[in-house]
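What follows is a set of notes on a single structure, which appears directly below.
The complex is shown incomplete by one protein chain, all other protein chains being positioned as in the whole.
Right, chain A next:
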Amino acid sequence: MRYLTDRKRAVGKGASGSGTEHFWWMTMSSVALAFLVPAFIFVFGHAIGMSQAELQAYFARPFPAILTALVTIVGMRHFAKGAQVMLEDYTQGSLRKGLVIFVYSLSWLISALVLYALAKMMFLAAAAQQITN
């Protein structure tokens, strides 16, 4: 007699151990990026060539700041999981593990760098406003 239900036995199945979760996450993030990326290309491209002060003021504004943060967070997770699939296709063993850890770390590092820069720009803008008031 089987004590597990059919559903229970299907959970966690497959070589990934996580079913279709990875695939579904990539689908969701790709739809999110489909909305975010066209605006981001122009928002970011517009900033190239600005002076340091202009750049700080520009990315302290709500729309460029929130859009850049969203694209970075969603985009870097999308990158990490996509690069993981590539590495799983072409490498194996400890090398695979090491490289997957590397791309995950890199994507988190870039996310942290961008969020830190954006946060500091917002603080600088807020401080400048305090002085002028």
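Rule of thumb we're sticking to: contacts are C-beta pairs under 8 Å (C-beta built on N, C-alpha and C of every residue); 3 or more make two chains touch, one makes a residue touch a chain; residues count from 1.
One rule holds in what follows: contacts and distances are computed from a predicted model.
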Missing chain's UniProt protein name, "ABC transporter substrate-binding protein", "Chemotaxis protein methyltransferase CheR", "Multicomponent K+:H+ antiporter subunit G" or "Succinate dehydrogenase cytochrome b556 subunit"? "Succinate dehydrogenase cytochrome b556 subunit"
Chain A residues touching the omitted chain (full complex): 27, 30-31, 33-34, 37-38, 41-42, 44-46, 48-49, 52, 55-56, 59, 72, 75-76, 79, 82-83, 86, 89-92, 106, 110, 113-114, 116-118, 120-121, 124
